[in-house]
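A single protein chain has been removed from this complex, and every other one stays in its place.
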Amino acid sequence: MTYQVKLDAFEGPLDLLLHLINRLEIDIYDIPMAELTGQYIEHLQAMRVLQLDELSEYLVLAATLIEIKSKMLLPVHEGEVFEDDYNLEVENDPRDELVARLIEYRKYKEAAISLKGSAEERSGHFTKPPEDLTEFGEIVAVETEESMNIFDLIGAFQKMLDRKRLKAPLTASISKTEVSLSEKMDEIMEILERGGGKCAFHSLFEKWETTELVVTFLSLLELMKRRDVIVEQHGNFDEMTVSFRREDE
Amino acid sequence: MEKEDRLPGMIESFLFIVGDEGLTIKQLTTLTECEESEVALAIDWLRGNYEKRNESGIELKVFGGAYRLVTKAEFAEDIKRLLENPAPKSMTQASLEVLAIIAYRQPVTRVEIDDLRGVKSEGPVSTLIAKGLIMEKGRSEGSGRAILYGTTDLFLDRFGLESLDGLPPLSQEEEGEPIETDLFMTKFQEAFAIENDGGGNIS
Partner (left out) sequence: MEKEDRLPGMIESFLFIVGDEGLTIKQLTTLTECEESEVALAIDWLRGNYEKRNESGIELKVFGGAYRLVTKAEFAEDIKRLLENPAPKSMTQASLEVLAIIAYRQPVTRVEIDDLRGVKSEGPVSTLIAKGLIMEKGRSEGSGRAILYGTTDLFLDRFGLESLDGLPPLSQEEEGEPIETDLFMTKFQEAFAIENDGGGNIS
């Protein structure tokens, strides 16, 4: 049976084994070792693409499977069994340890799926960045216990990046739809028109939004490049003025 | 009496100000200068009120012990549409597995995680640290003094859990096939089918 598997879809040998058990509709509590071992090794052969160190982990389990299989093939010689060992012999199925491992692993695999679900649900609830409290007064420097560690630091940083992710695109998407470079250039020309051909440099930058400031500035540079406007400053700290470029210049 | 009347509004204003930081009931008790029981009552009242006003866009939730105001899930799609940014990449299966093991077994060493999964978990562990979801919680008693890992408050927040007690119980093995397993296997096969059709990566 040829079965195309994308092997990197497996998280490890136990994962592969669980997959096989499911596909072959095997009862996990009564694994036919010969069949499973055969299938497992067949898959390993297709796995040559894997890196060596990854492969080694798969090989370790292959060895375990073969060991279990051979133990099960060994005939139980009645004579060699001590009477009081009888119960032990029954309980000591060579597969027990493997089954226990698989079941334990499967528990966490399921838990991982449920965790993923809760993360998705949580991501549907958005919140807001903390308000800037400076308008309420000076923030008192608070002495905190110095029990913080590097992991608190990482947590704080991650949280901030999240917040940024939430905030930046929001303002960007709004300004993107509202101000393009060419629109802004037209707007600047209009302002100049209204101001009798000139205006103060800073008056163009009264909007507070970063992206809009940038667009305004880039528009201005573009207008200067096209020689539509000129920016002048007389003294070192004088107000700069933007004006139409005169024809005779 | 008058103070009590103001309490829900005061709490609401505090929660609004701190936004995604949230506030614990202890912090709220200090800030409102009220009894913890009064605060708890006011929170319940607020929470109930948000639920009742079903035209409301926000609600009160508690994640990792911190109360916060959040938008209602029903507006998630609208908000995502306006955010326009790709949602942060969802975690890989490997990271989720490691995270699940740490969440349920903490404190736990990397060797134990490796053993449970049957593969090395170095990569996922450092990814989880970088994401602020797990942290060092001391060292084991053994000779190796191996690092013990546990989950962070950020983990609780990110996964919408009130506390670690809020983790769903691990499936109990019963005789006969547990339903969850089927569900899990179905999901896995679906993923697999997609994988086979599309040829893309599952990660």
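Just so it is clear, A and B label the chains in written order, and each chain counts residues from 1 on its own.
Here, a contact is a pair of C-beta atoms (placed from the backbone, for glycine too) under 8 Å apart; a residue touches a chain by one contact, two chains touch by 3 or more.
In this text, all values refer to a predicted model and were calculated from it rather than measured experimentally.
In the complete assembly, the contact with the undisplayed chain comes from A:160, out of A:24, A:46, A:100 or A:160. In the complete complex, the residue from B:27, B:106 or B:171 that touches the missing chain is B:27. Set against the missing chain, the residues B:51, B:78, B:122 or B:162 yield one that touches it, B:78. Counting the whole complex, the residues of chain B in touch with the unshown chain are 5-6, 8-19, 21-24, 27, 30-33, 53, 55-58, 66, 69, 71-72, 74-75, 78-79, 82, 88-89, 126-127, 129-131.
With the whole complex as reference, residues 126-134, 136-142, 144, 146, 148-150, 152-161, 163-172, 174, 177-178, 201, 210-211, 213-214, 217-218, 221, 231, 233, 235-238, 240 of chain A touch the missing chain.
The rule is short, and it goes like this: only the chains that are shown with their structure count from here on.
With each centre defined as the average position of its C-alpha atoms, the distance from chain A to chain B rounds to 15 Å.
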